[in-house]
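Apart from one protein chain that is not included, each protein chain of the complex appears where it belongs.
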Amino acid sequence: MYELGVVYRNITRADRAAADGLAALGSATVHEAMGRVGLLKPYMRPIYSGQQVSGTAVTVLLQPGDNWMMHVAAEQIQPGDIVVAAVTAECTDGYFGDLLATSFQARGARALIIDAGVRDVKTLQEMNFPVWSKAISSKGTIKATLGSVNIPIVCAGMLVTPGDVIVADDDGVVCVPAARAAATLDAARKRESFEGEKRAKLASGVLGLDMYKMREPLAAAGLKYID
Amino acid sequence: MYELGVVYRNITRADRAAADGLAALGSATVHEAMGRVGLLKPYMRPIYSGQQVSGTAVTVLLQPGDNWMMHVAAEQIQPGDIVVAAVTAECTDGYFGDLLATSFQARGARALIIDAGVRDVKTLQEMNFPVWSKAISSKGTIKATLGSVNIPIVCAGMLVTPGDVIVADDDGVVCVPAARAAATLDAARKRESFEGEKRAKLASGVLGLDMYKMREPLAAAGLKYID
Amino acid sequence: MYELGVVYRNITRADRAAADGLAALGSATVHEAMGRVGLLKPYMRPIYSGQQVSGTAVTVLLQPGDNWMMHVAAEQIQPGDIVVAAVTAECTDGYFGDLLATSFQARGARALIIDAGVRDVKTLQEMNFPVWSKAISSKGTIKATLGSVNIPIVCAGMLVTPGDVIVADDDGVVCVPAARAAATLDAARKRESFEGEKRAKLASGVLGLDMYKMREPLAAAGLKYID
Amino acid sequence: MYELGVVYRNITRADRAAADGLAALGSATVHEAMGRVGLLKPYMRPIYSGQQVSGTAVTVLLQPGDNWMMHVAAEQIQPGDIVVAAVTAECTDGYFGDLLATSFQARGARALIIDAGVRDVKTLQEMNFPVWSKAISSKGTIKATLGSVNIPIVCAGMLVTPGDVIVADDDGVVCVPAARAAATLDAARKRESFEGEKRAKLASGVLGLDMYKMREPLAAAGLKYID
Amino acid sequence: MYELGVVYRNITRADRAAADGLAALGSATVHEAMGRVGLLKPYMRPIYSGQQVSGTAVTVLLQPGDNWMMHVAAEQIQPGDIVVAAVTAECTDGYFGDLLATSFQARGARALIIDAGVRDVKTLQEMNFPVWSKAISSKGTIKATLGSVNIPIVCAGMLVTPGDVIVADDDGVVCVPAARAAATLDAARKRESFEGEKRAKLASGVLGLDMYKMREPLAAAGLKYID
Partner (left out) sequence: MYELGVVYRNITRADRAAADGLAALGSATVHEAMGRVGLLKPYMRPIYSGQQVSGTAVTVLLQPGDNWMMHVAAEQIQPGDIVVAAVTAECTDGYFGDLLATSFQARGARALIIDAGVRDVKTLQEMNFPVWSKAISSKGTIKATLGSVNIPIVCAGMLVTPGDVIVADDDGVVCVPAARAAATLDAARKRESFEGEKRAKLASGVLGLDMYKMREPLAAAGLKYID
């Protein structure tokens, strides 16, 4: 299904304000605001914790054990982008280290999302360049076979189209289609605005059973209490 | 990224002759003819061996532990279709058994490709209804939450668009975009036409090293023979 | 939680007629009749296909890489029993082969369910002794450390109490508590009695959407058809 | 095997002093003191490191992708409890986040042990609410199907009865049956009291071979030294 | 640790009679006769069941997604050899199909053991060429990077030296060092010669507890029977 050997230079990035604003909401709230779709598989984990970012996707399709296209992708990065990388087969090799991170950072990239492995993780943390990956591995890669840049790719089970918004934090990685970025931001903010009040109630000892009026539907579903 | 709660009734199916013709080539040859793309992850296995099919994709997006949309999908099946099912989260439940298979078969479906579990596998084999799945499980499902039918889905790591051609056999499952079906059929047939001669040579003891003229490039790459 | 080094000789087996009758219904129907509980994890697979059995559980808790207690369990087998084996840690060793199978079969055992590995699988098939296991492995085991026989065990994620009914086929393995065996048999037969009529309708082209009257609830849930 | 749709309100909790005292010993020592049983599978990991807790189990059985019963469980929490959650099928969804944690903490819960996923992990750490889980995932859950509260459940391969003592730290999670809590505390303290002396000897260069008098049994077992 | 880009042409194969004779014993008996070492990890499975072979190892080290060295290996095959293939990284690609099998068979190879994937499995079965592999996958491979032939390799966790004897059947794959082949054959035959008598006793209802005189050591270990 993938088109190989092509680089799309002109992609339509999501609205910048929406793309930037989604970071503050976090992946769980954004995922809810989207109607519970868009999440990459939960094996995608941050290489160090505490990061929370959003940005527009530049996509790259890699060949197994071959990171040639990462260099091609670097040129397509604009400030505010997040590079999203998939491989044509399962692979845990370390496609990305401190040198590529230096280049990506110099181009304005905010993070890397890669359905494979990375290395130099200590240095990446010192550089403050966040990565979400499937694996960490010292194994390097060759530069021999073409993939593509800025085509739609499947990364960790989710379709990512160039220009989509990526939201990533310690809970995982969510992809928001460019066309829905602004609406999702609104919906996510709305969700969040209710959370403070709820949290205060729950902290005071009010039960979710009462706050969400669950007792009646639970009884209707047949729940029985036994003393 | 997924649109939930929708059923697209009018999809553009791949050319029928191409869709039907690809079965004879098999998934490995078709995958090669596509330039080594389009393969679903190899954890997708036939529930019984020896089947080789192709057909046009009707897609269905399911919710975890919920097979409601399978019944919605049944109505969209036309003779020659293969149903391709994905779930919004990892799930091994048995979404599909002999009753649904009876319905799918009555509608003209040739097979099911499902990134989840199925059950009644003994009966499915007796019915001669092939399935490629991630799991086999007795666990049934509920009918409570909407997914979608005939939207583009990611199944076992591969994007499948309604109307694409699916080719499946004991080696795995390949998705051929509708627009490339005819060209892929040609390319695959060409590949296969060379195989008989090659096989005869190899069977006579000629080495691939000589038949493919590999000795020179191997030496150029530095291969050393040690006695 | 486990009591080690004990063998309970007097266990209360489920009603024999119910225990025997459940085989014909199969694991999927029994699982449904139980209200969708009781299923062992789907990684438990038959070592050869086409078997469908039920019987009363004799349980055995094994130590990793040690099958000593299998011999202790053999003495507790009565005709109509199925041995259910768990290990105190994850292990894929081959705890069971043709010799133990000969002994179990001589005692009247109908099958083995083991959350570990077995070996001599070719011979086991020739002997017609069915096994559901997590793995197949040539690796033998020692006889050095005590486990227990006929205590409640957790096998592949499910609690199995001695005397419970085990139902196993190509779809998986279900555990029915002894006290619920008769009621489950009734419920399962009732479920099955409806299936013939349903199958005939579906085979004639009637859709599940109509047969199960799903169109209204689907519309109520918001399903939209797009032409 | 599970009873669905029930909440047991009166459970017998383990002796409070024993339940509280076990935290200081840690999961490895407690596991040894129990005779090497009671450990949940090692895929259960803390969402942040450095926590060491013990408490009495309130159990909850959840449905896949559905956290309705978590709210029902909240009402059954008493100060000093640890909530232990299992799902009727494999699931990595994020069943639990900062709002539920606020409620659980307000009720006096010390921790959550869940054989599934959680989210808002950064906030959970800030709240100092420890969780041991199988996964971290942004994916939210619905509230549609009944499970149960305070029935015996299998969590990560181990049977947990309401009122049992849970001991959890960076090494894993152990379940101590309520009836054995006091005896286990004694045994664990005894084990630990010997450790200081042993550690000092080993630190001074004495070998375990000599301290534990292993040379003779090793020779008896046939160990050979080759120079 | 691996030497890349080399082909050793002169390897010392195990004694032919011993290498040939071990097939009849099977992997489980051979593994026991070796003192329970030599087994490849149990994820190595036959692509079709019922095969039982032995032969001398020709080894090949492959690069991920690259089967170039398979053709180099073909030339080193002598009648009675089994090709054992490892990859420098985890890979499930289909390195081997019917054409290579034709060539291997023409050279006298008896089987392939590969810690990766293969394809054309239906044809391989028709050709009666047995394969034990980690995966089945339609995905083809390139021919671009050197590995080695006839160096010691680690295949599925086990060191295999060129010339060692490989024994493979439905229970798994065992590697017997060339120097121990004859002694292992003797030991395995001795083991097997006792089995007939044991089997007869067990079939007549004699318990292993009595036949192996286990009752006393079990009692000494503290086993308690409870009525």
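Order of writing sets the chain letters: A, B, C, D and E. Residues in each chain are counted from 1.
The criterion applied here is as follows: a residue touches a chain if its C-beta (ideal position, glycine included) is under 8 Å from a C-beta of that chain, and two chains touch if they have at least 3 such contacts.
These numbers were taken from a predicted model, which means no experiment stands behind them.
S.K.: Indicate each shown chain that the hidden chain touches within the full complex.
M.R.: The chain that is not shown touches these displayed chains: A, C, D, E.
S.K.: Return the single residue from A:Ala17, A:Ala106, A:Ala183 or A:Ala200 that touches the missing chain.
M.R.: In the full complex, the listed residue that touches the missing chain is A:Ala106.
S.K.: If the missing chain were put back, which residues of subunit A would it touch?
M.R.: Residues of subunit A in touch with the missing chain: 5-10, 48, 68, 70-72, 74-75, 92, 94, 97-100, 102-103, 105-107, 117, 119-122, 135-140, 143, 145-146.
S.K.: Of the residues in subunit D, which ones touch the absent chain?
M.R.: 26-28, 30-32, 36, 39, 42, 45, 49-50, 52, 169-172, 174, 195, 198-199, 202-205, 207-209, 212, 214, 218, 221-227
S.K.: Of the residues in subunit C, which ones touch the absent chain?
M.R.: These residues touch the chain not displayed: 63-65, 89-93, 139, 142, 144-145.
Just so it is clear, only the chains that are shown with their structure count from here on.
S.K.: If you list every residue number at the subunit B and subunit C contact, are more than half found on both copies (same) or fewer than half (different)?
M.R.: On the two sides of the subunit C and subunit B interface, the residue numbers are mostly different, under half being shared.
S.K.: In terms of residue-numbered contact pairs, which of B-E, C-D or A-E coincides with C-E for over half of them?
M.R.: More than half of the contact pairs of C-E reappear in B-E.
S.K.: CA centre of subunit A versus CA centre of subunit D: separation in Å?
M.R.: Here subunit A and subunit D have centroids separated by 31 Å.
S.K.: Nearest whole angstrom, what separates the Cα centre of subunit A from the Cα centre of subunit B?
M.R.: About 28 Å separates the centre of subunit A from that of subunit B.
S.K.: Which residues belonging to subunit D are in contact with no fewer than two other chains?
M.R.: Residues 90, 92, 139, 145 of subunit D each touch two or more of the other chains.
S.K.: So which chains actually touch one another? I want all the pairs, not just one.
M.R.: A-B, A-D, A-E, B-C, B-D, B-E, C-D, C-E
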